[in-house]
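Rather than the whole complex, this shows some of its chains in their spots.
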Amino acid sequence: MWIQKEIRLEPRPRGFHLITEELLGELPELRNLRVGMMNVFIMHTSASLTINENADPAVRQDLESWFNRAVPEGEPWCRHRDEGPDDLPAHIKSSILGNSLDIPIAGGRPGLGTWQGIYLCEHRNHGGSRSIMVTVQGE
Amino acid sequence: MWIQKEIRLEPRPRGFHLITEELLGELPELRNLRVGMMNVFIMHTSASLTINENADPAVRQDLESWFNRAVPEGEPWCRHRDEGPDDLPAHIKSSILGNSLDIPIAGGRPGLGTWQGIYLCEHRNHGGSRSIMVTVQGE
């Protein structure tokens, strides 16, 4: 059994955002799966997805702080400048974090650990709405 | 055909550890699969999984050295401090490396290259036992 749907996420400001509820709210079919896999794929190159702590919002702020220091804007070696100083760093961050997640389905729900949440990592200052393709297979 | 099992890994000290043998020892069923995919998913946010060189232990030490320099402890911008100085860096490292691996199955075994091994990346000083969910599909 395959499920595939494109989901448009609401625009969010630059930073790391917990989207577990918004995403799973679009996937009531997961309840019917005893076992399976879910792929969550973001169809952009300046935003990314990751799994991290779902409790303290400071973790999300600290991720943003670290990535801004590790991949600074306005570096002299940067050649891709047409779309603003936040654009090339956004591409680099998205490759470091990755653009897709593979999450097991077990007993009708994602097999996430107690502290795991799904993050949208918005690397642009004004990224707008983001498209995600979710593909689930299971039985 | 689906196989899904939760595996508890032995506690390991902070660092990068080769777990190929320990993991595959729990999955004798792979021998029966002509073709398939295996997802290995760590259910934590302060440890991660990666694939890297399975021979020289210096590679694993050097990965630990690089990550400790790239994501230092005790930075003034760090807000998430409650669980000790190694905690927030552990969350950042786990998002850089990622919490799951997808490995093809070919001819009854993982289609790893000659030099590829599966690593547990333990980012906490005292992370304890770690839970891994393995989901395999194939025929």
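So that you can tell them apart, the chains are marked A and B in the order they are listed, and the count of residues begins at 1 in each.
The definition used in the following text is that a residue touches a chain if its C-beta (ideal position, glycine included) is under 8 Å from a C-beta of that chain, and two chains touch if they have at least 3 such contacts.
Since we're looking at a predicted model, the values are computed, not measured.
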Whole-complex copies, counting every chain including the 2 in place: 3
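Following the convention adopted for this analysis, only the chains that are shown with their structure count from here on.
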Whole-Å separation of chain centres (CA-atom averages), chain A against chain B: 20
List of chain B residues in touch with chain A within their complex: 2, 4, 39, 41-45, 70-71, 77-80, 82, 88, 91-92, 94-96, 98-100, 102, 131, 133, 135, 137
Contact footprint of chain B on chain A as seen in their complex: 35-37, 50-53, 56, 58-59, 61-63, 65-66, 69-70, 96-98, 101-104, 106, 111-116, 119, 137-139
